[in-house]
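With one protein chain withheld, the remaining protein chains of the complex are depicted in position.
In order of appearance the chains are A and B, and numbering begins at 1 in each one.
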Amino acid sequence: MFNNKTIARLEEMLDAAIEGNFVESEYDETKISRLESRWKEFLGSSVLSNKNLENERHRLEQFISDISHQTKTPMTNIKMYTELLKEEAARGADASIEKISNYASMIEKQNTRLEFLIDSLTKLSRLENGTLAVVPKEEQIDKLIATSISAIESKAKLKNITVTHKKDESLKALFDLKWTNEALINILDNAVKYSPEGGAIEIYTEQFEMYQAIHVVDNGPGISEEDTAKIFGRFYRGSEVQQEEGVGIGLYLTREIVAKEDGYLKVVPNNKREGGEMIVYLRR
Amino acid sequence: MSILVAENLTKHYGQDDTLVKALDGVSLSVERGEFVSIIGTSGSGKSTLLHMLGGLDTPTSGTVIIDDKDISKLKGDELCIFRRRKIGFIFQSFNLVPSISVYDNIILPIQLDGKQVDKDFVSNVIETLGLQSKLNVLPSKLSGGQQQRVAIARALASKPAIILADEPTGNLDSKTSQDVLGLLKTTGKKFNQTMVMITHNDEIAQMADRTIRIEDGRIK
Partner (left out) sequence: MNKVNNKKAINNLALSGIKVNIKKYLVLIASVILTTLLFSSLFTVGGSMLKEIQLSTMRQVGGSYHSGFKYLCQSEYDQIKDDSELKDINYRIIVGISNDKRLLKTRTEFNYFEPDNAKGCFCYPEVGKMPEKENEIVLSDLTLKALGVPEKVGEKLSFDMTIADETKTYDFVLSGYYRGDPISMAQLGLVSKAFQEKNAPTKQKPLPECGGNDYAGWISADFNFSNSFNIEKKTIALIKRTGIRDDVEYGINWAYVGGKIDPSMAIVCGILLLTFFAAGYLIIYNIFYLNIISDMQEYGLLKTIGTTGKQLKKVVIRRASFISVIGIPIGLILGVGVGALLLPIISDEFVTVSIDKGQLHMNAWIIIGAAFFSYITVLISAGKPCKKAAKVSPIEALKYTEVRGKDGKPKKKMALVVLSLSLSIIVLIGAYAFITGFDMDSYIGNLVIADYSVQDATLDNPGVYDKQTEGVNKEFLDALEVQEGVNEIGNVYISCGAQEFNDETWAKFEENFLSTEFVKKKLENDNASIPDYDVNVDLEYIEESKTIEGNTYGMGEFAVNKLDVIETIDGTDKIDWNKFNSGDYVLAIRCTQDSGESLNYFNPGDKVQIRSHDPKYAKKVEKEFEGKIIERESFEDAPVKEYEVYGVVDIPFPLGMQMYYAFNCDFILPESEYLSLYGERNPMRTLIDVEESCEGKFDEWIKNYTTSVDSSLAYNSKESVVEQYKSFGDMIALVGTIVSVILGLIGLLNFANTIITSILVRSRELAMLEAVGMTGKQQKMSLIKEGFVYFLWTALVATVLGTILNCTLIKALVDGIAMFTWHFTLAPLAICLPILCVLILIIPVVAYNNLSKKSVVDRLRVE
């Protein structure tokens, strides 16, 4: 079946693979040469999957430390307000109802934040390990935008921000409505967050042959060119924006969701235009 | 782990007075699955660099190691077969074979190697690039953007170690360019494909995970 030379070469290849230093000997039209190339390809992809496993473990560790880090503040806060609440309550009749209700609402706020945080992390972890599948199908863009706007409308109103969107019911793209909604809300949320009082957020669509783009433009500070690659990292927050409410997990999650739908995000850096602009590209 | 390592690459044209140093000691490495863009003005040596990396041209000195193999020593047909198996090219001018259908173009590198076509994989690639309905037409019947998508599909279909894109949107209008870049970006991630793209345009370069800047034959 095989001649000795072939067997010998196969063994050599195997030995080299075990050693981790396999390289093709030469390239020609023989089958053995092609086998070598495919062998190399296989080794490469198994290295890659090993690397992925490594990454996964690393990510899990990071995740755990992220959780402990991120939950630390609300937990401390809750602990602190609970202490304060207890102290105030211990004062009996002297206790100030106002303070108590204030502390309680602070606790509630921290709790909500914690809840959001844990909720986001759970979602992220489910998304990443695939327990919750993103199933893209043809949906109306308008529907997506409208639901997302309604989710942030109240927040925007608080800051007196106007959100404009030109309707066009004919537009469609391939996406998972629920998840993409989540993603778009994150973007809008950010826009609201970084927009000044009385600002304006404009949402408009653009059509490409392969993609349907949704532009979200605000008149906030925008993102600098050097930050464009970083903002999608987990728990990142722009340098210009000091700690405000919210966690940096949103954009990361957004990118993951859109990527699962064969789409991508693009940030227009603030040296290109005034204000912030984020574009979501969805497959048509 | 680096899939591509270039060390101290130089390429000189001419002699003495007319000596042109197209590349002057370039070193770089690209990781598996990475999308790297090399940005530089025209005449910066970026095309020469890409030709070296893809085994289209041999360097005056220095080494190019792709998938652990030093290709600066390969010659002629060996280099050709190496390209067929390891490199996917995407050119500014598409460079599809005009006489055969879109599908035949896509599977040509696989067939040249006498391999069985991995039908599931190829149809996944074709679908991802939105080419299902164009498979049986000749390239000349397609628009520029569509042709470039065929070129991307061709590069992906043979599962090369690395895809080299030379100004992939140079011949396209800005809207079509966005499409093609988006596809490059998303398919690269989707199929775990290492990509190196050269461009002179900052905005296009931004699409990559990492940007390498080249000026006067040197990396900045």
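The criterion applied here is as follows: contacts are C-beta pairs under 8 Å (C-beta built on N, C-alpha and C of every residue); 3 or more make two chains touch, one makes a residue touch a chain.
It should be emphasised that the depicted structure is a prediction, and the values quoted were computed from it without experimental measurement.
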Inset, instruction - Based on the whole complex, identify which of B:36, B:64, B:81 or B:142 touches the chain you can't see. - result: B:81
Legend entry - Residue among A:12, A:29 or A:115 that touches the chain left out of view: A:29
Inset, instruction - Please pick, from B:7, B:104 or B:118, the residue that touches the omitted chain in the full complex. - result: B:104
Legend entry - Absent-chain contact - pick from B:31, B:68, B:113 or B:215: B:113
Inset, instruction - Since one chain isn't shown, list which residues of chain B touch it in the complete complex. - result: 51, 54, 56-57, 76-77, 80-85, 87, 89, 91, 93, 95-101, 104, 108-109, 111-115, 138, 154
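We take it that only the chains that are shown with their structure count from here on.
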Inset, instruction - Note which residues of chain A are touching chain B in the complex, please. - result: 21-24, 26-29, 33-34, 37, 40-41, 44-45, 47-48, 51, 208-211, 213, 228-229, 259, 262-264, 266, 269, 272, 281
Legend entry - Touching residues on chain B, where the partner in the complex is chain A: 1, 3, 32-33, 67-69, 74, 77-79, 81-82, 85-86, 113-115, 128, 130, 145, 149, 159, 161, 175-176, 178-179, 182-183, 185-186, 189-190, 192, 203, 206-207, 209
